[in-house]
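Of the protein chains in this complex, all but one are displayed in their positions.
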Amino acid sequence: MKIGFIGLGRMGTGMASRLLEAGHELVVFNRTPDRMRDLVAQGAKGAKTVAECCEAEAVFTMLANDDALEQVTNGSEGLLAHLADGAVHVSCSTISTALAERLALAHSERKQILVSSPVFGRPDAAAAGTLFLILGGNAEAIARLQPLFDVLGQRAYRISDEPAKANLVKLSGNFLIATVIESLGEAMALAEKGGIDRHQYLELLTSSIFNVPIYKNYGGMIAERKFEPAGFAAGLGQKDLRLVLAAADTLNVPLPFAGILRDRFLELAAQGGDRQDWSAIGALAAKDAAIPA
Amino acid sequence: MKIGFIGLGRMGTGMASRLLEAGHELVVFNRTPDRMRDLVAQGAKGAKTVAECCEAEAVFTMLANDDALEQVTNGSEGLLAHLADGAVHVSCSTISTALAERLALAHSERKQILVSSPVFGRPDAAAAGTLFLILGGNAEAIARLQPLFDVLGQRAYRISDEPAKANLVKLSGNFLIATVIESLGEAMALAEKGGIDRHQYLELLTSSIFNVPIYKNYGGMIAERKFEPAGFAAGLGQKDLRLVLAAADTLNVPLPFAGILRDRFLELAAQGGDRQDWSAIGALAAKDAAIPA
Amino acid sequence: MKIGFIGLGRMGTGMASRLLEAGHELVVFNRTPDRMRDLVAQGAKGAKTVAECCEAEAVFTMLANDDALEQVTNGSEGLLAHLADGAVHVSCSTISTALAERLALAHSERKQILVSSPVFGRPDAAAAGTLFLILGGNAEAIARLQPLFDVLGQRAYRISDEPAKANLVKLSGNFLIATVIESLGEAMALAEKGGIDRHQYLELLTSSIFNVPIYKNYGGMIAERKFEPAGFAAGLGQKDLRLVLAAADTLNVPLPFAGILRDRFLELAAQGGDRQDWSAIGALAAKDAAIPA
Partner (left out) sequence: MKIGFIGLGRMGTGMASRLLEAGHELVVFNRTPDRMRDLVAQGAKGAKTVAECCEAEAVFTMLANDDALEQVTNGSEGLLAHLADGAVHVSCSTISTALAERLALAHSERKQILVSSPVFGRPDAAAAGTLFLILGGNAEAIARLQPLFDVLGQRAYRISDEPAKANLVKLSGNFLIATVIESLGEAMALAEKGGIDRHQYLELLTSSIFNVPIYKNYGGMIAERKFEPAGFAAGLGQKDLRLVLAAADTLNVPLPFAGILRDRFLELAAQGGDRQDWSAIGALAAKDAAIPA
């Protein structure tokens, strides 16, 4: 299949590479062209503009935030202007539900199709094709692209006809992960101040009732106080939490845990920690308890 | 080994039964004698008083709370008065760290030994011998009783020489489970009000990044709004949270998530729900968002 | 002085009326023209467009929110296009600090002057000239308009050269008032559930240590459970709280009380109460405690 791929950060590069290896014809674009080099060496065509990516059955985007996605979709050189009738924009970025709704409408008005496909998983899972994909959009379009989703992830969940709902699921999932970080931070502060070694404590938890990678990975970073280099920067986590709060605001859903997370990210940013991994908020409970760093 | 076992609720009965099946000589006691019948039929000796249980190398207690444990330890008929020199009190109840500390001292003054052994796991795990045991206390005593712990659980973690530290770990673990319930309640309220089926939502989460029984079981109860019969009553969960807060108060550890959980349990109790399963606090976020029950 | 006045809600009408009575020449504008009638009868000139108001030394605006203010400032018929060199826009609305910053710059680029002058006080204080005015902007311009401020308020505080800082003070003041509402709601719920009459309780507090109108007025509404007609609608209070949170987000200031207020307003809105007075959030603590309404 002829595929465009826009956004070659660590996630996008892994995904594009998987599609290429599976034999698809890829045209890639990245604002910083350096990032295209490896994929071009693997056989992808490097585009000079977003428009060049648009001669394709499907164009994937994997970008940092709403602004970045709007820059590649809008304007005379953007996706909306250049995508063919019936072509599919597969939007993998973690964006606001509001943007997903506007974009779905804009594509639809141009007889293009938006499929939201945010993912759970980190760069290594992207490269290995073991992501989880959350799909929202037209059933037929999704069925047509199913071979691509099979290449990218270990499982794809079609959650709704409406693209924005997939984005809401993704946002709520990141909210849940952030609650794991905070709750581990609090529990470990309590245990440590009570005289228990936090590494031993974490090993106990994650080999018994919390035997799952999220608890192990984030718990490990908190126990080690090792938040750099960031796997997922606090600034991005904070952005996602803002989108969660925005969705909750629109839908009238009080979320007390999210309110606490909001303040944790602000405190971390106030202290200059927004480039650390977002699990760094998990060390703030210990700081409040005056546990030496 | 000659063993006493006091407290034959659903957890205690399963544990006592395991010990009996493993060939140990058991003297059991329960305030409500009916509860002893099945175990006696299996070969245990039924005691009329706590004191009768005390002619043993080790006496297990598995009781509902601090008060219940103090009733069997104190007084002229209690454990402290009757346990032999060098005998071990294996305290499995989820109690306050303060009581564990007092009790450790009291046993020590009488040349008896306290081993705290709170557990993670529900009645079915108790019956199957697949509990996780958290051990605090004298290393030699614990080594001596290791065959018993092997019978009771799939793994036993020795966390400290001090019994109370095992209790702190157990309390913090229950705190973590309560945060899972609350966070799922909030995330599901957001998703549902956003138009996503909450069962489908939960299946997605628990087959991807939260693929672990705690999320599946509690998430399932919240999705079903099925909180009766209680596997673990809200009143007991609230008691444990109080003990978490008491420990945090003593240790000067601010715990913002625990503050929110505190209010959830109070709200549930105000509405008469304290006999429901403790996961019923996971439905309060939906209520606040005016999602129809 | 020749003065324009845009925005004739209950606040704006009272203020415009004061200026008129003090002998100033007034041109008034309101989107719904009916609202101009009384002032015209008192001698004001009714304008058909915003532009007509702009032949003046100073133009006051008193509008509901950012959007409404942007509608009268931007565009070919707006304030920015029509205000004379050196003329002053006195912006009394409770708006975001971000809009105040953008507007200050835009006026400055056109050699116009922005003075922010948000107020504390309700419609009766506006009509009586007993408002408190919070002024931000050029000192000379403010000095020139001092006679107008003297007519409008019992005291005017110049807080900064930067208009946006006055808006921040106003927003933080509304945040403080909202904390008064919530704290009274919680305290009264506790007292009432403890068997104390809430009217008697309030009288005690507000004739002793909280002897100040804000506690009396809002406490009275909570005690009476009388939230209609709204003096200040919950929807507007929620808007202000959003602006507080937005400012806190920009400035990296965690505000735990604001997080709780956020959820209160969402809960009220979810229940359809956003047209009630904003003090209606003060009844939610009683609801959580299952106190009959």
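Each chain gets a letter, A, B and C, in the order it is written, and its residues are counted from 1.
Everything that follows uses one rule, which is that contacts are C-beta pairs under 8 Å (C-beta built on N, C-alpha and C of every residue); 3 or more make two chains touch, one makes a residue touch a chain.
Just so we're clear, the structure is a prediction, and the values are computed from it rather than from any experiment.
Interface note: of A:Thr49, A:Ser207 or A:Gln271, the residue touching the hidden chain in the full complex is A:Gln271.
Only one residue from C:Ala64, C:Ala84, C:Ala106 or C:Ala289 touches the chain missing from this view: C:Ala289. Considering B:Leu236, B:Ala269 or B:Ala290, the position touching the chain not shown turns out to be B:Ala269 (whole complex).
Taking the whole complex into account, chain C touches the unshown chain at residues 97, 120, 132, 134, 155, 157, 159-160, 162, 165, 168-169, 172-173, 175-177, 179-180, 182-184, 186-187, 189-191, 193-196, 200-201, 204-205, 207-214, 244, 247-248, 251-258, 260, 285, 288-290. Residues of chain B that touch the chain left out of the display are 242, 248-249, 252-256, 259-260, 262-264, 266-267, 269-270. Across the interface with the omitted chain, chain A contributes residues 256, 263, 266-267, 270-272, 288-290.
Here is the rule we go by: only the chains that are shown with their structure count from here on.
Note on chain placement: the centre of chain A and the centre of chain B lie 38 Å apart, centres being C-alpha means. Here the CA centre of chain B is 53 Å from the CA centre of chain C. Shown for chain A are the residues that touch two or more other chains, namely 248, 252-256, 260.
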